[in-house]
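One structure, pasted below without further comment.
Every protein chain but one is kept in place in this view of the complex.
Our next item is chain A:
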Amino acid sequence: MNIVVLVKQVPDSGSERKMDPADNTVARAAADNVVNEIDEYAIEEALVVKEAQGGEVTVLTVGPDSATDAIRKALSMGADKAVHVSDEAIKGSDAVQISAVLAAALGQLEFDLVICGAEATDSQMSVMPALLAERLGLPQLSGARKLTVDGGVAKIERQTDGGYWAVEAPLPAIVSTWDTINEPRYPSFKGIMAAKKKPVETKTLADLGLDASTVGLANATTQVVDFAGRPPKGEGVKVTDEGDGAQKFVDFLAGQKIV
């Protein structure tokens, strides 16, 4: 069972994130960059499947040189090797373009499953499995809270409002996971040391057979026109409950014509 896990490095959602006014893209260079949180669940799920069924877990990421940190994290958790697509021309690409790059990279790998996180905390689009499934002509098993792989068939529970859909597909398939699916392991000291020796192959657009004119901000299918900080909220009213807190709360609601 060979599995490719897609990992994205994102600005830490717990620290201040900014847009770059020079080109209206996410300011990544100066950000506190981490592995996209939900991707850790995807890595864990890949390791669980591999431990049960054998095979190899390959990490695939598209990102600048600094994304090596995200790769090392995944390798230290237990992934076997990595492919890092890095090319200056990719900067500023949108989801449609990145999906073309990932699809080309996947085309050079052998896999039974592709697993990724269901959402990145920076763009919050939740569309990469659908984009890749469409490009590669593979089944899409997205939004999983549970995954089982048996006899060449992958089955998921797709998390929905108030329940789930049972969805199944023959392998190879593309799976995305929510943070309800497992509890990711922490890298062990041994894992961290071992990760330093695991192979990381760096690929450029040329290595993938892609033309630079198909990627990058100038050729994107969407463009950010402008951005601004949310206007600060006016100072709210704050009361301390001295037995009348509930009354004041209800009065406020009445003033808003809510009750």
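In the analysis below, a contact is a pair of C-beta atoms (placed from the backbone, for glycine too) under 8 Å apart; a residue touches a chain by one contact, two chains touch by 3 or more; residues count from 1.
Throughout what follows, contacts and distances are computed from a predicted model.
For the chain that is left out, the UniProt protein name among "Electron transfer flavoprotein alpha subunit apoprotein", "Succinate dehydrogenase cytochrome b556 subunit", "Iron complex transport system permease protein" or "ATP synthase epsilon chain" is "Electron transfer flavoprotein alpha subunit apoprotein".
Among the residues A:Glu56, A:Asp112, A:Asp179 or A:Asp207, only A:Asp179 touches the chain that is left out of the figure.
The missing chain, though absent from the display, is touched by one residue of A:Asn2, A:Thr68, A:Ser126 or A:Thr202; that residue is A:Ser126. Touching the chain that is not shown, out of A:Glu56, A:Asp80 or A:Glu134: A:Glu134 (per the contact rule at the top).
Note on the undisplayed chain: of the listed residues A:Ile38, A:Val114 or A:Ala195, the one touching it is A:Ile38. Touching the omitted chain from chain A are residues 13-14, 17-19, 37-38, 94-96, 99, 119, 121-122, 124-127, 129-131, 133-135, 137-143, 158-170, 173, 178-180, 220-230, 233-234, 236-241, 245-250, 252-254, 256, 258-259.
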